[in-house]
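What you see is the complex with one protein chain gone and the rest in place.
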Amino acid sequence: MAGTGAFGYAPAIALFPLVAFVVALTFGKYMPKRGAIAGILATAGSFLLSLWLLVTVAGGEVYHETLYEWAAGDVLTEAGSNGIEFTFGLLIDPLSALMLVIVSLVAFLVHVFSLGYMNAEGETGLPRYYAGLGLFTFSMLAFVYADNLLMAFMFFELVGLCSYLLIGFWFRTRSAPSAAKKAFLVTRFGDYFFLLGVVAIASTFGTVAFAGENSFVVAAETAIENGQTLFGFDARTWVTITALLVLGGVMGKSAQFPLHTWLPDAMEGPTTVSALIHAATMVAAGVYLVARMFGYYALSPTALTVISFVGGFTALFAATMGVVKDDIKQVLAYSTISQYGYMMLGLGVGGYVAGVFHLMNHAFFKALLFLGAGAVIVIMHHEQDMWKMGGLKDKAPITYYTFLAGALALAGIIPFSGFWSKDEVLYDALIVGLEQPVILVAYAMALIAVFFTGFYTFRMVFLTFHGEPRSETAEDPHPVGWSIKAPLIVLGILAVVAGLVNLAPLAQVLGVDITFLEHWLDGEFGSVEGLTYHAYHETVAFDEGAIGSETVTMLLGAGLSLGLALAGALTAHTLYNVPEPVRHKERLGGVRRTLEANYYQDEYQVWIAERFTLPVARMADRFDQSVIDGLVNSVSTASLFGGSRLKRVQTGLVTNYAALLVAGFIGLLLLLGTLGGWFL
Amino acid sequence: MTTKPRLRVGRVLLPGVLAVGLFGLMALIVLNTSFGGSQGFPESIAITSELGYAMFQLDELQSTAGSIPNTESFLAAFFLIAVVLDAALDGAIVLAKREEGGKPVVALPSQRDDAEPARSATGRETVADGGSDSTESVTTTGSDADSATDSTAAGNGNDDNDGDGNTGGDA
Partner (left out) sequence: MAVEVQYYVLLSMALFSIGLFGILTRRNALLFLMSVELMLNAANINLIAFAFYHGNLTGQVFALFTMALAAAEVAIGLGILLVLYRNFRDVDVTVPTTMRW
């Protein structure tokens, strides 16, 4: 079963962190760094193996293997295939190999950073923390190279569980457990639809595999070609329905509107955990799932439109909320929601490469920003309010410059990585949007969001690092060690250079072939059949337009987004890059209140829960208590009563028993005699 | 207390109607059945000896000429019945045996042989069990009788209050 060479070791990538989880949980208390060493070694091992895999995949090999089959059955499915198998298997193609590297790298850096952030700060419960990180990494890695939807779903759920455990790490506070519960419940709400989608896909096509001849993608394609009717729907409609069901899980995990409310609250967890959640694991899982089964979504233009519209809307929606936040982590949280909106938009318009590219860049710069924020928090003695910071630029230069690199990437300023990927997303959206009004609206929203992104990013940078120190702690910062600085430097470099892997605009203008990521995902180095950008691109049924020529459109789009980003940054510069910044948001009036209340999203969700779900649940409970329980109870009462009556037959007198026997015998004789004619 | 069998009339006879009814029914059925003539046994054979042969599986001795066909041998059944009878006898003894204070009551106890060893071996425990030691108390000396009745009165084996009496008896 096991593959050869690097692929034979592929399971170990996920298993290393699992071992670290067990070790940290069992022996963490007795280990010098409370389990940190185990986690660091495990994630380092995973990272190295992932790199090896990446190199192997670059050498033209891919790996798609079923490792374990845990259930199989015969069933005639709706689409007409026989039998279904539920398996654990690995699918290592360019996409998952790339993602493996990202996840394991970020996890490794987060582990290292934790040494400085958690250990050095004298936290208690560290074995639990490192065990949680290990399990988190394990689930995400296993999710990334899952080769079928059900396995992906399982680890998707496990990722949700781990986020619950880690967000609620400081369970003695009041807010952390509540935030953990909220994260769990909101994502679970989305996962409910995901589960429905998995079941629907399995029962329709009889397979849940992502790739190969027997994948549900191929089956769906065939069904649409043959014009089959599935569950009373046209095949394409049914594909849309199931795709949207799965999308429910994606929207929960990737914090897309309206299921985004858990993410800002998840800031209650340790900052390192936030970095892991936002950059590489939990939130990325949703978008990664869309990329993973992109072939399926590509079959349904409706689903794609929904994705892109939700993405565009979320991008703008979250960006506006980020503008008024005072907590450095809150700003980052809303930027994450917004950025994932971009990825969804990119995938939704068929820009598979753009979406994945942005996912990769975002992983690096968001991890960098969160770890930078973590460093700032350490420097500030666990103060998170930006208004109490200021002037940290000179006190902590390494943190500042790396943070600045991340901020530039986030804002999308040329030539940092975020610019290239965001521009590609927007370009893909634009060319489709020229033909599709709905997507044009999504594009417009995303474009406006660029301005807000630039604004809030630099508002955050200026408030934190520039100006005069606004509190005593800001004047007397806490020193940070190498374990904090090293990950920042690594990620800082990546944030700057990661964009180089796909310089699409330059390639267009200069006519040179430097879109490496596109080639990578297009299978030029080798890929699993059907999982290439080209295959997807042919399936997606969107027409593409252009203003003038392609190059002009591209330059126009890039110029527009860059201009807006710079405008946002400059606005922030004018307003906040002064020695004594003031709270300009006071001038916003009613808008400010709406924004600070996050558009009353929490309120209406609580309202729904209290006014709608609770009464329904109460009614169901009453029904259960009265009708169901009443039925059961009456059955037992009836049989008890009947039993108490019937036992009177048992008098204990032999004579009565004998009389009954004889009477029965006489009755039997009479019956048989009458039937058999014995009396004639 | 049931004494002399006497046919009581009235409601107790009501179940008896069932028996009579059953007889009537079965008689009706039997009289309506034509059995035909009996096959009977050959004149020349002694049935009793044949029974014995069959029961003890003495196949060689069974008569052949004009014999009764299909008589199986019943040795195993005979043996089983023997075992059952034996078990029934043992069961009857077990059921009929009367124990008082964990000791079987002997119908005609030999006073001199039984009493002393039994007393020294189990006397104390017997008393401690709380059973009445009436048979023994008759046979033993005054102090022992005293202790036995005392223990009985004290109830369940709490004979500490009369320790000296018992020790005397054991010695």
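Per-chain residue numbering starts at 1, and chain names A and B are given in the order in which the chains are listed.
Here, a contact is a pair of C-beta atoms (placed from the backbone, for glycine too) under 8 Å apart; a residue touches a chain by one contact, two chains touch by 3 or more.
None of the values given here were measured: they were computed from a predicted structure.
Taking the complete complex into account, A:T651 is the one of A:T26, A:S636 or A:T651 that touches the chain left out.
In the full complex, subunit A contacts the hidden chain through residues 647, 650-655, 658-659, 662. Touching residues on subunit B toward the chain that is not drawn are 1-2, 5, 7-8, 12-13, 15-16, 18-20, 22-23, 26-27, 30-31, 33, 35, 38-41, 47, 50-51, 54-55, 68-72, 74, 77-78, 81, 84-85, 87-89, 91-96, 98.
Note that in this section only the chains that are shown with their structure count from here on.
Residues 15, 18-19, 21-22, 25-26, 28-29, 32-33 of subunit B are the ones touching subunit A in the complex.
On the side of subunit A, the complex with subunit B involves touching residues 655, 658-659, 662-663, 665-666, 669-670, 673, 678-680.
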